[in-house]
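Only one protein chain is missing from this complex, and each of the others stays in its spot.
Residue numbering begins at 1 within each chain, and the chains themselves are lettered A, B and C in the order written.
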Amino acid sequence: MIGAGLTIVGLLLVLSLAAAVLPNGPKSPVVVYGASTALCSVLATIGFAVLAASADPVGLILPIGLPWLGAHFRIDGLSAFFLLLLGIGGAAASLYAIGYGRHEHEPHRTLPFYPGFLGAMAVVILSDDAFTFLLSWEVMSLLSWALVLTHHRAEDTRQAGYLYLVMAGFGTMVLLLAFGLMAGSGGSYDFAAIRETGRNEMLAAAVLMLMLLGAGSKAGLMPMHVWLPVAHPAAPSHVSALMSGVMTKVAIYGFVRVVFDLLGPLPWWASPVVIVAGALTAVIGILFAINDGDGKRVLAWSTIENVGIIFAGLGLAVAFRANAMPGLAALAMTAALIHAMNHMLFKSLLFMVAGAVLNATGRRDLDALGGLIHRMPVTAALALVGVTAISALPPLNGFVSEWLMFQSVLQSPQLAQPGLQFLVPAAGGVLALTAALAATAFVRFFGVIFLGRARSDPAAAASEVDRWSLGAMAGLAALCILAGVLPGLLIDFVGPAVEIASGDRLVSQTSNAWFTLVPLPQIDSSYSGFLVMAFVAIVGGGAAWTVHRIASRGVRRGPAWDCGFPNADPITQYGAGSFAQPIRRSFGPVVAARETVFMPPPGDPSAARHAASTTDLAWRHLYTPLIALVGALATRANSLQFLTIRRYLSLVFGTLILLLVGLATWN
Amino acid sequence: MSFDPPSLVLIVPAVAAAMLALMPSYRASAWINVAASLLTFLAAASLFVVERPEAGDYLHVDDLNIVFIVLNTFVGLTAAVFSASYIGHELQTGRVTPANLRFYHAMYQVMMFGMNLALVSNNIGLMWVAVELATLSTVLMVGLYRTHEALEAAWKYFILGSVGIALALFGTILIYMAAQPILGEGLPSMVSSKLIASAAELDPKMLNVAFVFLIVGYGTKVGLAPFHAWLPDAHAEGPTPISAVLSGLLLNVALYVVLRFKMLMAANETALAPGPLMVALGLLSLVFAAAMLYRRRDIKRLFAYSSIEHMGIIVFAFGMGGALANFAGLLHMVMHSLTKSAIFFAVGSIAQIKGTQRLADIRGLTQSHPLLGWGLVIAVLSIAGMPPSGVFMSEFLVVTTSFSRAPILALVLVFGLVLAFAALLLHLTGVAFGEPSGEDEPLHSTLVPLWLHLALIMLIGLHMPGPMVEWFRSVAALLG
Amino acid sequence: MELIGNLLLQGVQMFLVLVLAPGLTGLVRKAKARLTRRRGASVLQPYRDLWRLMQKEVILADNASWLFRVSPYMIVAATWVAASLVPTFAIGLEFSWTADFIAIVALLGSARFFLALAGMDVGTSFGGIGSSREMMIGAFAEPAMLLVVFTVSLVAGSTQLSNVVAFMQSDAVGVRVSLAMALVALVIVALAENARIPVDNPATHLELTMVHEAMVLEYSGRHLAMIELAASLKLLLYVALIGAIFLPFGIGPAGTGFAGLAAGLVFFLVKLVGGGLLLAVLETSVAKMRVFRVAEFLGAALMLGLLGTLLLFVSRSL
Partner (left out) sequence: MPDLAFDIAHMLAGSLVLVSFMMIYQDRLSALLNTFALQALLLAAAVGWQAYIQGASHLYASAGIALVFKAIIVPWALHKMIQRLGIHREVETVVGVVPTMLAGMGLVALSILLMLQLTETAESALAREDLAFSLSVILLGMLMMVTRRNAVSQVVGFMSLENGLILATTGAQGMPFVVEISVAFSVLIAMIVIGVFLFRIRERFDSVDTEAIEHFRGEKRS
C-alpha cells in the first residue's frame, strides 16, 4: 500500500515536471487535470482500502533525505484517513479544473505546480520522519504559494502571496523548534524513535504549544490566520478549494500526528489553550465571514471558523486523554476528524461554486451578484446543499460533526478539573453561537449571490458552467448528503485513525437500527440522519402532494409587493452589507466595526452615502506593531551602510579590543 | 613527474594566468579562461579517483579540503563559463575596455590560484599568503569598472582587508610561537596537520589570544558582522562573475581557514572553547544582515547582505558544534556557495537585460524571461532555506539540534532566519512577479551555469552523495 | 403486532401535534383579544384560515425561483418532524430516538434557514430586512437554546428528550438554580423564536417593523398556509417542550398502557391551554422592543443559559 501511495506521489511529481514543458495550448490543462483526477482517485482508493481493511501500518524507507536516516514513510489508520480526504478533495478539484481550467489565461502558471502540490500534501501525510515531514510540508507551502501567485499581476495577489509565504516560513520554523524539542540534540528524527522517547509533561506541553503555533499557522488558527483570508481567495478557485478544503486538513493532520501520536502523555492544563484558541477562532472567523463583501473571502473566513471548531474538538480530546478517558477522547477526536472530512467536502464544493460564479460573471464581490438561481440553476442547487451542510443543519453532514462535538462537550462533567468543567461548556456555548452565526453567514452568501435580482449586468447575463465542473460539484454534494445520512459508516471508517490518536475508538455504529448514531451507548443519546432525512422528505413531499391534490394547484405570476414605490432598482435589495448590519451592530467591538453615514444637507441633491468597514484586531494589535518594529529595526540597522572607512575600522578595532579585554579578564 | 592533483590545481591557474596576461584577444582569453578552469576542475575531480598524496609540509589533501577544492574549482569553472558569455556584452556597452579584459582574465586565474592554494596548503603561513593573494587579486577585480563607486568599493575592501590580513598574521605568529617549543623551530611548527596532531600540548593561553586575532582577521574576510563593511560594496560594484566568485568561493575559503583553526582549538581541551565566540558572531551577523536586507535598493548588494547572513548561520552552526551541527555547517557552506553563485549568475543576466541593478526598476521577470525569472525564484527560495534545496537540510539540522541545547540562542536564530526570509521574499516578489518592467530585451548571457547549480542543489538536498556524507561526518567529528 | 402498535402511537403523536397546533394559535389570539377587551375571532379561526388559503390560487412574484416554491414544504416538514419528536403525552415512542434535543433545535434551525432564504428570493428590500433580522435573532436564540439543552442534558445525563423527561419525572431531580435559569432562558428563546412580543409582533402590518412577517410578505395561497401551519407547529413545539421538561407530570412513561396514555393526553391538553393563556397574558402586558435591543434581550437569555450550565457544578447538591 505504501509503495503504491508513493508511486502515485512520484507520478504526480513527474506530472508536475511534464506540465512545465507541455505546450501552452488548450489541451495541456485537460491532460494535467485529467491525470491528476485519476491519480487522486487512486490515492483515495488506497486510503479507503487501508481503512476498510483496518490494515496494520506498513513502513518503507527510501534512500533520500537525511543521508544517515533515509526518508521514512508509513501508512497507518490516521494517515489513511487523511489520504482518503486528500484523494477525494484532490480528485474533485482536479475534475472541476478540467472545465474550470479552460478559463485560465495563463495555464502555465498553474499547471506545473498543481500536481506537485497534491503530491507534496500526500507526502506530508505519508512521511514517518521529521525531516521528510517538514520537507514536504514546506514544499506544500511553496507550491501552493506559486499557485496563489497565478494572477500575479494584481498587487493584491502579490501581497497575499507574500504574506502567505512569510507566515508559512514562520510556521515551519516553529515546527522545526517543535521537532527539535522532540528529537533532542541527538537528532532521533524518525517518528518511531520520537514515539519511544520519554519526555516530561512540561516538555510535552511546550511541544504542544509550538505545534499549535506552527500547524495552527498553516491551518488558520488565530492569531496566525491573517494570511488565509487573502491568500486562499487569490488563487484560482480549484486551488482555493484545495487549500481551504485539503491543505488546512493536512495541517491538522500534522497537529494530530505529533500531539496525539508522537508526544506521549500531556498535562491537562495544556488543553484549555487549545480549546480556547479553537473556540475563539471559530466565533471570530465566522463574524468576519458575515461581514466580508467578497464571496471567496467569506469562504476563507469560514474556513478559519471550521478550523477553530476542529481545534476545539482536538482540545477536548487532549483534556479527556490527560484524564485517562480514552473513550471520551475518542468521541472528541471522532468529532474533530469527521468535521475535518465534512469541511473538506462542503468547503471544496463552495469554493467551486464561487469559482463557477466567478467564471460566469467575472465578479467576486457579493454586491455585484444576485439572481443567479435563474441563470445557473444546477450550480444554485448544488450550492444550496453546500450552504446547508456548512451551516450544520440536519440532515446534512455538517450537523453530524457538530452533534458529535456537542456530545463530547456534554461529557465535560466527567473531567476531574473544575477549571475544565467550567470552560468546556462555555466553549460549547461559543461553538453553538458559531453554528448559528454560520447559518447567518451562509444565508447571506447564498441569498445575495443566487437569490433576488441581479445587481449587475454580468450577473444578469451569466450562464451555467460546464459539465466537468458541475460533475465535480455534484459529486461533492452527493458525498455531503451521504455523509449526513449515513454518518455511522464514516464513524466506523475513521475508527482506526481515532484509535491511533486517542487510544480507543467508538463502538461500531453500522449495526444500529436505521443508521442511528449512538456514540456512547451508556449515555444513550442518539441521532439518525437517515430517519430525519426520510421523515422530512416524506412529510414535505406528502404535504406538497396532499395540498396539490386536495386543495389548489393554481399559480399566477404577478409583480412583487413594492410598498407603493414602483420599479424599485435592484440596488434597493438587501445586499451583503445591509444583511450583515444587525450582526455587525451586535458584535461591533469584536470585528472593530465602523459605520460612517454621509447625509447631504437639505437641498443638496447629491446621494447619501453609507460605508461600513471591519478590521481584524489581530492585524491591528499584533501585526501592525510587529511590522513597525521590523521597519524600525531595518531603518536603524541601515544607517550602518553609510559609515566611513574609519568608522568601520573602529568597529573592527572595538570588537578586537572587546574580545581581548574579555580574554584578559576571563583568564 | 607523477600525476599529482594538488599541485596541478595550482600549476594550471598559474600557467594560465601568465598566458592570459600576454593574450591580446579577449574572446580567445575568455575561452582559455574556461579551458584552464575546466582543467583545474578535472584535476581536482581526479582526487575522487586517484589515491590521496601524503600530507607534505606545504600541501595536503584531507576529508575537509577535498570537498572545498572540488567545489572551488567547480564554481570557478561555472563562473568562468558564465563570465565568458557575460563579458562580451559588457564590452559592447563600453563598461570595460579590451585591455581591462586582459587584466581581468589574468587576474581571474591568479585569484583561482590563490584560493586553491589556501585550500590545499598544509601550512598556516602559506595559507595566510594565499588568502592575501586572493584578496588582492579580487580587490583589483572589484575596481575593474573604474567608476567612482567601483573604486570606492575596492578601496574600502582593500583597507579593511589589509587590516584583517594583518591581524590574521599576528594570530598566525602566535600559533607558531605556541607550537615552536613542542614541534621545534622552523617549518614543522607551521604545518597544520602536525599542529592539530599535537594541539593538546600547545600553550592554551597562547592559542586563545591567537584565536581572537585569527577570527577577527579571517572573520573580516568571511564577512562576519561587524567586520563585514567591505562585502556588500565589493559585491555590488565589481563585475557580476566576480561577485559570484566572492560570495561563492572567497568567503568559503576564509571560512575554511577559520575552521582549520577551530579544529586546532577543539583539539586542545584546556584552551578556550571557540564555540561561544563563534555563536555570538554568527548570530550577530545573521540578525544584522537580516535587518539590512529590508532597505536595500541594489539587487547585488541585497544578495551580498544575504551572504553575510548565511556566513552567520554557518559560523553559528560550527560554534554550536556537535556532530549534527558541524555536519549542517559544512553542508550549508557547500550549499551556500553553489546557490549564491547561481543567484549572482542570474543577477548578472538580469542587470544586463534591464540595464540596471536597482531593485525598483526590475519587475515581472517570470513573465518576461520565464527561464531566468523562475531560475532566480528557485535560487532565492533555496537560499532562504526552502526545500528541496540542501540549505533546508542544513537549517533543519541547525535549528533542531540547537533548540534542545540552547533554546534562547535557537530562538534568536529562528528570529533571524524568519526576518531574513521575509526580506528576501519581499524583494523577490517585486522582482519576479507583476507586470514586467522595461523593454523586452533578449538574454545576453548563458543560463546553463545557473540551472546546473540549481540541479545540483536540489540533488544534494534530496540525496547527498555517499562519499560527501562520509567526509562530512569525519570532519564533523574532528571539529568537535 | 407490538411494532404496529408502536408505529400507531408514533402516528398519533404526529397527527396530534398537527391537529392541535392551529388550535393553540387560535387560543392565544382569542385570549389576547379578550385581554384587550375585544371579542376576537373563534379559537377555530386558524383552521378556517388555513383551509381557505389552501384553496386559493398562488400568486408568485415575477422573480420567484423554485426555491421560493419548495421552501414552504421544507419548512413545514422540518418543523413538523421536530414537533413530533417532542414528548407530548408519552415518552419512548418508536422513533423518539431519531433525533435528540440538539437535533430538534437544529431542525428548527433548518426551517429558519429556508425561511430566510425564501425571504431573499424575490428581491425586495422587505424580504431582506426580514431575513437579516431573523437570522440575527436566530444567531442569539439558537445558542441560548443549546445552552438550555446543555443544562438540561447535563442534569439528566442525556440529550435524548425521552430520557430527560424520564429523569425529570424521577425524584433525583430536586430544585435547582440552574434549571430555573434554563427555564427563563427557554421562555425568552421561545418568545423570540415564535416571533412574539416583545421581539416581534405577529400582527403588525407595518413592513419596517416586521421580522417574520416581512420574510413571508410575498407568500400567498397554499404556500402561506404551509408557513402559517409551520409557525403554529413551532409554537406548539415550544409549549410542549417547556411542559415536558419543566412540568413533566402526567407524561406516560415508556410502554405505558392505555390509561397512562389517556391521562398523558389530558395533561398535555391542560398544559397547552395553560401555556397559551400565559403567553397571551405576557404578550399583552409588555411592549415590543426596538429591533437592535433584541440582541441584548436574547443575549440575556444566552448568559442565563451559560450561567445555568456553569452553576450546575455549584448547585448540584441543591
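The rule is short, and it goes like this: a residue touches a chain if its C-beta (ideal position, glycine included) is under 8 Å from a C-beta of that chain, and two chains touch if they have at least 3 such contacts.
All values derive from a computational prediction rather than experimental measurement.
For the chain that is not shown, the touched chains among those present are A, B, taking the whole complex.
Considering B:Trp31, B:Trp155 or B:Phe415, the position touching the chain not shown turns out to be B:Trp155 (whole complex). Among B:Met23, B:Leu47 or B:Ala236, only B:Ala236 touches the chain that is left out of the view.
One of B:Ala55, B:Val129 or B:Leu443 touches the chain omitted from the figure, and that residue is B:Val129.
When the omitted chain is restored, the residue from B:Leu91, B:Ile173, B:Ala273 or B:Leu478 that touches it is B:Ile173.
Of the residues in chain B, those that touch the hidden partner chain are 125-126, 129, 132, 136, 148-149, 151-153, 155-156, 158-159, 162-163, 165-167, 169-170, 173-174, 176-177, 180-181, 185-187, 189-190, 203, 205-206, 209, 233, 236-237, 296-298, 301, 358, 360.
The set of chain A residues touching the chain not shown comprises 641-646, 649-650, 653, 656-657, 660-661, 663-664, 667.
FYI, only the chains that are shown with their structure count from here on.
Chain contacts here run in a simple line, from one end chain through to the other with no loop closing. Across the assembly, the chain pair joined by the most C-beta contact pairs is A-C.
One finds 35 Å separating the Cα centroids of chain A and chain C. Chain geometry summary: the mean Cα position of chain A and that of chain B are 43 Å apart. The set of chain A residues that touch two or more partner chains is empty. Of all residues in chain B, only 155-156, 159-160, 163-164, 167, 205, 208-209, 212-213, 216, 220, 226-227, 229-230, 232, 272, 277, 288, 291-295, 322, 324, 364, 366-367, 370, 381, 384-388, 392-393, 395-397, 399-405, 410-411, 414, 417-419, 421-423, 425-426, 429-430, 433-435, 462-464, 466, 469, 473 touch chain A in the complex they form. On the chain C side of its complex with chain A, the touching residues are 51, 54-63, 65-67, 73-74, 76-78, 80-81, 84, 95, 97-100, 102-103, 106-107, 109-110, 112-113, 116-117, 120-129, 131-133, 135-136, 138-143, 146-147, 150, 153-154, 157-160, 163, 207, 217-218, 221-222, 225-226, 291-292, 295, 299, 302, 305-306, 309-310, 312-313. Chain A meets chain C in the complex at residues 370-371, 373-374, 377, 380, 384, 388, 391-394, 399, 402-403, 406-407, 409-410, 413, 418, 421-422, 425-426, 428-429, 432-433, 435-437, 439-440, 443-444, 446-448, 451-453, 514, 516, 518, 523-528, 531-532, 535-537, 539-541, 543-544, 547-548, 550-552, 554-563, 568, 570, 572-575, 578-583, 585-586.
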